[in-house]
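Note that one protein chain of the assembly has been removed; the remaining protein chains are unaltered in position.
Our next item is chain A:
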């Protein structure tokens, strides 16, 4: 005989109605878990979309691009392509990224184009309104300083044709005039237009001081014949790249970072699963009697299974939908944070669009539903196995669990071992990491019953001298109801472990960054060229600054961005003098004279660069780079630990920079002042002196070491902002679960409390007992969390972060952090227990007894 499913569902829902708070918490937990996944996914798809939009518009229909290793090309190459090779579809481009004052300092891509080479490439259409000023347009664009900008952007900023725009390149400012508006009927293209300023290539060349050079040449080449023809005439120092492949490579720069964000969002969802499991388990055990009655009334095992699953399914739908809503709200913030980091570390995103795609919502919803069902499976199976009698008691399941504790622990150890193997197993892609984290937490949770029993035994022995009945009762109670308490402790342990893991990671990272800043970009004053169009400082000015009274030591170096076909953009440093302290992994014997800088023709690479390009310590690593002399292979003599930018950097000898990349000069200075600063020779007065002697030169950016350090730290903090937000989210999800669990656990024991009360226990004593139980449970969870938290921090530092960013840093153990974590677990458990404990103390004894 089958029971009509409608009745079963109604029964289940009616039960939940009596436990409204817990049902709400359950839904909230699911919602928060889902919201994290949705928010991160929105941020990721938004970065992709923003990237696609801006590069799509700028790349246009180009199939190939000629790029120069010094990020510029001689414009005569364009003439050769046109006149000697007769390539019809090729377009010269100058691309710069100024900030625009009148657009609220927004960073824009300034695109200098030849309008007559354009129509095969980019769909740059003028707004219909511009037609009225067409003759002017030609004049201002071709022979003046006219720029075109998006009509949408102009409207938002109340700008009209003829208005002035101030382009800011570092400290250099250039005024241009609005010649007309760009427009598109396609909404996405219209959005992409808001990231660019279009001007004639002549204007762009004059503004950016490029002389006779251009940034790159776009081409549409449809046969291997024409590709070969172009390759044949390419001068040294330039190369032909496929735009699609090139764009993909740039996009991939930040992929690992984004994957790490997904990992964190999954962590939040995982917390959500724990919560669901908790809640459902409790409600199943609580309804044991009801289930038994239903079974005796004819409900089959399948009916009961379906009843439990369906019920959670309904909450799952509600929670997931709510989660999507919250996720969308959180997503907007996440998009901003993630886009900022990506722009800071990897590539400039001129369009910052929140893109909410259907797949994201579907993904969030299914993540919610799958976790619900997965977390419900076990409790639902348990419920379905309840025999159709009313005599079943919990003690049977308790006995079973006690017997299983050892077995569970063994499975737990196995899972942890497997997880460890997964992490150290070399692999790409994040799915194995996710699996590893899942296995790690499951494994750790399986070990909780045995660990709890062992810890309680220890605690009982330790507290033996204290004549407190309540303490002993509380400790014994935890062991007695291990089937419930271990779930609570496991949840609390997982959240504490996550806290410890992320906290250890953040603290370790920050400490390493601070040390790196002190070692590498220390110094009291930093001076660098602020005119981004003229990177080198005047040699006489360098001499004057470095010989100022009070300046004791100097680091003087050139920083150039160069381009290589296989590696993409590389930041090349060449030190004239260097005070940096680096941590080295030598791949060739360092020079004996104590000078760690590379000799001519050799290079040193940062760890991130090494990781990205497969340079491994060992005998004789080499790297081949495009240079002005053509492809050159350089021996890598050392790898240093470094946090510079997303793609890392390399160090070469100044002569190598000159020969191979044609750059000679100093772009930055770090000044170390005499420690016993005499009046007039301190940081502020030295900065003043530098300002006055550099007045007649191109603008300099002069900052004190303190301010620079802060601004570098800000970039890194921003990188971790989203991680911290997710950590916070995880904590809320977990706390929701814990409150839920504690409430269920204590309410379930109202009969027990009533008996205590009937024996004469005061309500305060009952409440105290319950809170003690909570406190001990929290303590046990906190202690168990320590090793797992450290395990997690190792995973985050050495596995996920290393792969995401390519940098390594030492784990810094902070006893104070661990104490905080344990204290937090205790406080969380006690706080969660306050309301139920007070309630239990106030319960009407006869009613409570009768109810049972």
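Brief remarks follow.
Quick note on the criterion: a residue touches a chain if its C-beta (ideal position, glycine included) is under 8 Å from a C-beta of that chain, and two chains touch if they have at least 3 such contacts; residues count from 1.
Going forward, contacts and distances are computed from a predicted model.
Remark: of the listed names "Nitric oxide reductase NorC subunit apoprotein", "Predicted secreted hydrolase", "Poly(3-hydroxyalkanoate) polymerase subunit PhaC" or "NADH-quinone oxidoreductase subunit H", the one matching the undisplayed chain in UniProt is "Predicted secreted hydrolase". Within the complete assembly, A:202 is the residue of A:13, A:71, A:168 or A:202 that touches the hidden chain.
Note on the undisplayed chain: of the listed residues A:58, A:148 or A:502, the one touching it is A:148.
Taking the complete complex into account, residues 75-76, 78-79, 82-88, 114-119, 123-128, 130-131, 134-135, 137-139, 141-143, 148, 180, 183-185, 198, 200-203, 205-206, 212 of chain A touch the chain not shown.
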